[in-house]
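Handing you a structure now.
Below is a slice of the complex: some chains, not all, each in place.
Letters A, B, C and D name the chains as they come in the text, with residue numbers starting at 1 for each one.
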């Protein structure tokens, strides 16, 4: 063993090398931990502020419906029932519930307990399904949504001083009375999932945006998947290797890195200005997303095709199959799982894409869900963007909840891709 | 009507298919000849040939009919014409369906052409982007001279939109907007590159297979989160946090400060950098690593002296792609950055970015020919050129790099 | 107990399943950002009550009129919200593009308020301003020697004032920082036409200029400074609220309804000593108020019913009555005479078409 | 393809007896990958109904030469073959020849057994189907059975024709692949190191099969095992750096090589 000239020095060198090694490793581990912590923090903060939205409070209120005061007609039609306003009914019912309230200002505080547009619509809905109630002229007990502040107050009953400030002392007394009677109940917030956007936080839902996103993604898939597959096959299998295909290649890679918002500009110019398609339509959104997904789709599809081992293709060729036959009989089926998961994953990505949709009019407030592909709609990420600008706690919670839904949807798509991959690849 | 026509169309195509296939089977097989005279193409190809011919000509006919006789509006005539075309196709197929007929070659040629058209779409998209940006930008530069746009130090695109309105003579100097974008990008990269790189190093050199299997998905989740979510995070959490943090130190800054935005944008780009770098570093041949270890080098020495230098071009490219992404990022800045331009280098002030301006210009007033709206396209053009340059440099670096190690 | 039924089901989605045979109609509305929150509330009620659908975008009054007047086609807006009357130039634009049938409906009044954050450090001790102070703080160029009341002819200089105390020592020493709407906005028009112009008139040489050359006067009076003391914010008023809460001493220019909605966050300044509230605005004591309008496009008979229903909802007691939901949001309702007149105008939509 | 054989200069290695025409004649066959030439002008005649082995060190061009005969080099992007190759007297590189038709006559078996991920039956039926060889299902069944019998696999798989081809053992897979090649009734079978992934028992089995098949087919086999070449072939060609250094009767090549390089290789001095 050749001893170093100076074993003391050698040991010092070794020690400092070890220290360097340790530091370096620590930096790497630190970075990983930092990134994971941020992710955890992000998700936790979303869940902690968003989970509240999945339940909501309603108030069981006894309501008296009196045909004479509501309708001029003897027998109101369905349309009349819809067109009527039931705010007065609600107010009366509230006053009946707390008969000692007299002054106008106190009354206003009382009315503020419930969501008047939501409550009056609850009555409307009930009436249009139970028209006989009118002729019988009787009272009903109807669960009506409480107002946003009250809902917030009930959800943050223990901790939030800030939330408590939004309720007056009188209102808190009423609420306590109602709780004692068991008239204030929490229930699963179905409305959030199915209702369209609303100016009132307690009524706002993601139904419309969700449907819009779904339609857009479907269009994007139907347009981008076949074209992407075709282009990938051509480029991977048939394109001659020359300057032109080289440019196409660079072009695709470059397109994949073009900022999304520029696709929005393209969509605005191409589909809205030149194509004359309506603003805010899921069709346009789908087309824009398709254009945007195409380059990545082609890249992943080509990668999947390249993964297929050439052996089976070669044997098919050696049996006298043509190039096209070898391709469609062997290569594409074998690349199938890879291609399928690639397309699904890119759709998941498109689902969260907001920037290009901003520019094609999807920022508009839309009061009802889309009924066709060219009907105005919103999209989930855009809805998140719009709600995020409201600083109110109720809106912050809605935003977080909408994000959770979006993330769950994306996770589902990823899961589907994962399942497809493992299912098909086991064969 | 379209339903009826579509139904008949499909039916006739199937008819042509069945006809040609039956014919081919009868001709080729019924006499029971041996293998010496096997047909060039199997019956299915003859069938596809007939069906697609019929389909193509029927479509052509329908298009022409719509073009020239749109007013007639009758369905009977197209129906008759379609039937006629199918009949002609069958007749043709009766003549052509022979052993020597190279139906397969034609069918495959057609498929190949269709595939070619698909790949053409990608080129069209690029042209579409360039043309739409150029077209509208040129109109913008008719109103605002290019030099003013590029050298102007003030950006406030508020101009009167009616003749009789006394407003402001909006100014369209892109410098503060670009500077803001650059500032945010630089600080974002200061966060993303080192952290992303260290994650990649840890993943590719230190984490064993098992730990890698845990960490990789975490990073991928981070990468999969839509940018609007990061924007919300910046607006709601990081912005105020940085503000209160600085207030505790005695500095009074806005919640929209460059620092706050950059932190979140940096976090968003971390997984991007780390996964690209991870790929690049895994691309360094194992034999170089082995060579270093076999000489008694520690992992960190191997990384610093062998892997990083060898992977440098690739890492550079990854960072450039990260920059390109930061430049074009929209949702984070749209939510968390300022909408007002501000000519500053101070990272604690609020600035605006190219993308924020595009969104602001196009989501409010939608007047189509005002300089204000057209300015969005000019900004888009600048953004496109910038990212295009970065991407092309990055892509060619990566290609050169791949060529070096994977000959 | 017999007459009390308990509704079995929980509230479902808050729109009724479409049962009527009439197809759903979609109305596209653009325009004033002041009217945006009001229209949003009306749109929700409208959809509840009729099943028709609204698409609403805030484009500013100016942008709204331009879009509205772009043509009669399917893709142009059916209704424009405006926080000022249609200008003659806009009307002629409409005519030129074939938008000949439109109806003007006044729906109430809005006060333009100046507000700052509620916290003491955000207020910086400021309680009120008058027109002249605002003019001097925000004009692009101001006459030299404002203090000396001499000179019949103004010599102008770029606005030198940096802090409020530069203008009037009694005002706090905080930076002049006013966030306001862009030129597309009707609020902006109101602000410049009332505040700036009135403020200018209080300076003798400018008052003289108005007599001599009204156009030059308007030019001078309405030009706002562009050196980051007046800051244009987007069409989105919510973001202005955010902005003034983040910057101490900053002031925002809003519609009155914004003040009502954000009463917990912002507080109004007295203007000429008068605090903006419902009484002061509806009685006209508060100096900056303006009418709000809807312009309805009536060239498509298919949409008449929906458009009428929409406009009526705006003027209905439920919305604009004493405790209507719009009133509660800060809209100052029309007087009885106006109300009757515009309801009549709404009723007449479509009846002309049927006659002709 | 039924022309008169063109008169050609005789090969330096003419092994066919005058009575029996060679199956293939190669004259000055060169192959390139891009710009690098890997076959430097090969002249040889390959006899019919016998086994010809190609041996040589790694990378010398054996596989490339084998792929000349079914034009599989056409499928490699930048590969190019020049020179003259005749099969039964017809130039297989002429424009008139459709490679897919040629490949139906010249089957090939690869180094790694690579059955399609389909059933055993479908594996064998694949070729007949794409060439339209069977007009009714029964005929296809016959072809499959016949091919599997010839490949000495029928007895082992007849009860599980529906199972995937990949479920067979390595040696069975290699025989399945041979059956698949036989099913399109080729005249020639090219084999590129067919036994290199098989265990000794499967190898023996395969060699036995080759011995049976040679009565009906012209078989060319590339192998890196000299012992195997000695066992199965009648003729052997020794390749060295892209040149056919020596060609002749197997016996003679192994016992009494003419060329020094052949000798060095056989005695293990090179390679």
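We adopt the following convention: a residue touches a chain if its C-beta (ideal position, glycine included) is under 8 Å from a C-beta of that chain, and two chains touch if they have at least 3 such contacts.
Being a predicted model, the structure only gives us computed values, none of them experimental.
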*asked:* If each chain type is represented by one copy, what are the copy counts across the full complex here?
replied: A x1, B x1, C x1, D x2
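Everything below uses one rule, namely that only the chains that are shown with their structure count from here on.
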*Can you give the shortest number of steps from chain A to chain B, where adjacent chains in the path must touch?*
1
*Tell me which of B-C and A-D has more C-beta pairs in contact.*
B-C
*CA centre of chain A versus CA centre of chain D: separation in Å?*
60
*Could you give the separation in Å between the centres of chain A and chain C, each centre being the mean of its C-alpha atoms?*
32
*List the centre-to-centre spacing of chain B and chain D in whole Å, with centres computed as mean CA coordinates.*
47
*Tell me, which residues of chain D touch at least two other chains?*
101, 130-131
*What residues in chain B touch two or more of the other chains?*
none
*Complete list of chain pairs which touch one another*: A-B, A-C, A-D, B-C, B-D
_chain B to chain A touching residues, read off their complex_ = 104, 108, 111-112, 114-119, 121-123, 125-126, 128-129, 132-133, 135-136, 194-196, 198-199, 201-203, 205-207, 215, 218-219, 221-222, 224-229, 231-233, 235-237, 267, 270-271, 274, 298-301, 303-304, 321, 324-325, 327-331, 334-335, 355, 358-359, 362-363, 368, 376-377, 380, 383-384, 387-388, 391-392, 394-396
_Complex interface listing, chain A residues touching chain B_ = 17-18, 20-21, 23-25, 27-32, 34-36, 38-39, 42, 45-46, 226-231, 233-235, 238-239, 248, 250-255, 257-263, 265-266, 268-270, 273, 291, 294-295, 298, 322-324, 348-349, 351-355, 358-359, 363, 381, 384-385, 388-389, 396, 399-400, 403, 406-407, 410, 414
*Considering the complex alone, what residue numbers of chain B touch chain D?*
25, 28-30, 32, 35, 38-43
